[in-house]
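Written out below as structure tokens is the structure these notes cover.
In this view, the complex is presented without one of its protein chains, the others remaining in place.
The block that comes next holds subunit A.
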Amino acid sequence: MAVPPWIVIAVAALATWKIGGRRVGLLTLFGLLFLWNLRLWQATVETLVLVILATAAALVIGIPVGIWFALSRRAWRIFSPVLDMMQTLPSFVYLIPALPFFGLGAVSACFATIVFSVPPVIRLTALGIRNVPAELVEASDAFGGSSAQKLFKVQLPLALPTIMAGVNQTMMLALSMVVIAAMIGAGGLGRVVWQSIQRLEAGAGFEAGIGIVILAVILDRATQALAARARPHGTA
């Protein structure tokens, strides 16, 4: 890595502090320092990059689809069962279709991760928009707002807390999938775990496992803090 770890750690700690307050900031600081200390820095960064890329892609796909599902009763009726099925299938099933297209490696892993982690953000975006009180939507119509104005000034801002909860879930699913995707060649902490299992190195596997937990807690807290900030003023 070109950037020295301590700079990355400092920036990450500051960023999470800003988002989620001192506790989350300190958690990030010590968590990442611990991982660096375990010589897992390289693997951690690889995992993080994969998770962030996959989550970003899932959001780019999932939020518009969620909006579509919210606004079209028909689409919702047709595709809601598909989402249900996607979430009930065991995660490694998604590894299989990725292989013939992308072969072994990070691309396949990323693809499988996106497919696996996209349902929550779709579902919660749709839910958030549908749950905007009818009176507020009507207010926009009554003042002559166009569909786009209604969406961007009323529906999306009010659905934001719910959408952020979806982002949180999607990110957690992405992390869990990135670990499993080590089986088809994703790098990172998952690969360390996978290799230790194959070589029966319980200690190394345990360390990497802890690393994944730490990463999960940091990502969870940070996105939850983001979701809390999206909530309208004064509501719990």
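Just so it is clear, a contact is a pair of C-beta atoms (placed from the backbone, for glycine too) under 8 Å apart; a residue touches a chain by one contact, two chains touch by 3 or more; residues count from 1.
Here, contacts and distances are computed from a predicted model.
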Worksheet item: Considering the UniProt annotation of the chain absent from this complex, which name among "Chaperone TorD involved in molybdoenzyme TorA maturation", "Quaternary amine transport ATP-binding protein", "Secreted protein" or "Ectoine/hydroxyectoine ABC transporter permease subunit EhuD" applies?
Response: "Quaternary amine transport ATP-binding protein"
Worksheet, complete the sentence: The one of A:A12, A:L35, A:I67 or A:L158 in touch with the missing chain is A:L158
Practice prompt. Give the residue, chosen from A:V11, A:L104, A:L136 or A:V213, that touches the chain omitted from the document.
Written response: A:L136
Worksheet, complete the sentence: Of A:S72, A:N131 or A:S146, the residue that touches the missing chain is A:S146
Practice prompt. Touching the hidden chain in the full complex, which residues of subunit A are there? Just list them.
Written response: 133, 135-136, 138-146, 149, 153-154, 157-158, 160, 232-235
